[in-house]
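Here the complex is missing a single protein chain, while all its other protein chains stay put.
After this line comes chain A, so read on.
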Amino acid sequence: MPDKKKVLIINRRAPYGRSNARDSLDVALTCGVFEMPISILFADDGVFQLIGNHQAGDIGQKNLSANLAALPMYDIDQLFVCTESLNTHGLTFDSLEHSATQLDQTAIQQLIQDHDVVLTF
């Protein structure tokens, strides 16, 4: 059996307003079930997904924050966040509930090169 492809998921959209964030989680968890190596990068509005204390019940949605917290159970622990995007939105690393490795533009280029498949949401 050939080596499993390394998959990088790039999250660029804010949670809840569109379905992108939830869709990307579905793909990540599906890949996790098949034990494919997954990395997830949060950039642009996607970094808002890493803010904690979500209470989405009043807008009729499920809490995305809880799903993110469950990723390690699927052996998905390669989470990255774009430093430039954090700075743009005035968010500090400490204000994030979910820990992710900070990457600059050069490191993001390398991250993309290191993966076989890149899916953007």
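Convention: a contact is a pair of C-beta atoms (placed from the backbone, for glycine too) under 8 Å apart; a residue touches a chain by one contact, two chains touch by 3 or more; residues count from 1.
Heads up, the rule we're going with is that contacts and distances are computed from a predicted model.
Candidate names were "ABC transporter permease", "Potassium-transporting ATPase potassium-binding subunit", "Sulfurtransferase complex subunit TusB" or "Probable peptidoglycan glycosyltransferase FtsW", and the UniProt protein name of the unshown chain is "Sulfurtransferase complex subunit TusB". One chain of the complex is left out; on chain A, the residues touching it are 12-18, 44-45, 48, 51-56, 58-59, 61, 65, 88-91, 95, 97.
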